[in-house]
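In this view, the complex is presented without one of its protein chains, the others remaining in place.
The block that comes next holds chain A.
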Amino acid sequence: MSGTYLGMPAFPTAAASSTQDGRLRANLRYATHTIRDKRAKAVAELDDWARLRAAGAAVKDRTLRHLDHYLEQLEEAVTAAGGQVHWAADAAEANAIVARLVRETGEREVVKVKSMATQETGLNRTLAEAGISAYETDLAELIVQLGDDLPSHILVPAIHRNRGEIRDIFREQMGRWGRAAPEGLSDAPGELAEAARLHLREKFLNAKVGISGANFMVAETGTLVVVESEGNGRMCLTLPETLISVVGIEKIVPTWQDLEIFLQLLPRSSTAERMNPYTSMWTGTTDGDGPRTFHLVLLDNGRTDTLADTVGRQALRCIRCSACLNVCPVYERAGGHAYGSAYPGPIGAILTPQLRGTASELDASLPYASSLCGACYEVCPVAIDIPEVLVHLRERVVQGGKVTRRGVKTVLKPAKGHAAERAAMRAAGFAFDHPGVLRAGQRLAGRTRRLHPRRLPGPGHAWSDTRDLPPVPAESFRDWWRRTRGEEQGK
């Protein structure tokens, strides 16, 4: 596992191999079940949770409806506070802007706060190509980076690793990037954390440039907000001379008062805490305190197109709490890498095919990476109806339809490879709309029941590889009714 998400196999293929990995499944099961139980308790403490959730969804919806207005307000406020705002239409543009800004400082090293936006754009790779080393300072991101691996969870990118694996990675790789791991490092959590602390401290004290994302941007004051547990983010935000924040345009909230809602929803949903240990806020620049130069790169990368879709746009409400991942039975078995993007789990299954489109086999398979059990919708703190969007995107995959791409309305053709399924669905549709045909089919099946295999041929064989089919009864309900009740009731 290394490098990139591009060119990864479709979800079912990737998931089929990860379900075979016993250690991965055990790591994931343990981690997700622990956090999901804690979350349930933290949420149950608030008797107005349902109202908070509705309020969060409403604020996000209203903001998204007037996004242009709030973004302009934000730009003005950030500029007035001494920051500079850059607009990036896509990932490549955002990365180019950041690389240029870093180069202009003359530095070759940057420290990074964990950020989904720069994972999404693959910033580290662009920086590396420009000869700039980017150091991840979030503990889990550090583990992923040292292991030449990809994140597999929004909140806990190294959730797929256990302590023993982490110790091995630290021992083998830390020296290559900076301060080596102490001799005889064990897999005790305290020792691992101390090794990371010593390694990172060196980076923080030398760094002249910091790169971050943000959980929220407050339009009225131009304030950015990062919530975290470790404090590494706060060091990145305050120690360097130059700070560059790359943030998706949907992260905006109009006022500080709105922020209050999300600062309750987010920690309980993500880490099951009442409050985040660190909540850092920064507004432009202040003389003699914190970075002297501040750049905000506003990232679109498919968000405006997503906003044009009346059903799918609710995905932009997401506050990246990862609660949906932790309850998802599919994520638990398949692991985060199978989703092939920075956004795994249920939210990834609806966000990625909207941000990237459904042209690739991988992206077209994501809306099907769900049994539609609804657990994700139930926990989502901003009430994103993920099953609804999944079904909506499935329709787009098999039937095509109207979408907006880079601001231009187009009509998508159906994805390839669904012809047989479409024919079967049409045939079934015909039979279901002609009960006489249905009855004839049932009778035929009943009469030939002794001949039926217990395993299916063709595409169904994967199903019957692990399950036996039930025997077909001799008489359908319909025929039984007609035989025993038909005459008297006549209906």
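The criterion applied here is as follows: a contact is a pair of C-beta atoms (placed from the backbone, for glycine too) under 8 Å apart; a residue touches a chain by one contact, two chains touch by 3 or more; residues count from 1.
Simple rule for what comes next: contacts and distances are computed from a predicted model.
Look at the chain that isn't drawn here: its UniProt entry, checked against "Choline dehydrogenase-like flavoprotein", "ABC transporter permease", "(Fe-S)-binding protein" or "Putative alkaline shock family protein YloU", names it "(Fe-S)-binding protein".
In the complete assembly, the contact with the undisplayed chain comes from A:R394, out of A:H153, A:R268 or A:R394.
Interface note: of A:T19, A:T238 or A:T279, the residue touching the hidden chain in the full complex is A:T19. When you scan A:H66, A:R125 or A:R485 for touch with the missing chain, the hit is A:R485. Within the full complex, the residue among A:G131, A:G231, A:G407 or A:P471 touching the omitted chain is A:P471. Taking the complete complex into account, residues 11-12, 15-16, 19-20, 25, 329-330, 333-334, 365, 367-375, 377-378, 388, 391, 393-399, 421-422, 425-426, 428-429, 431-433, 435, 438, 442, 445, 449, 459-460, 462-478, 480-482, 485, 489, 491 of chain A touch the chain not shown.
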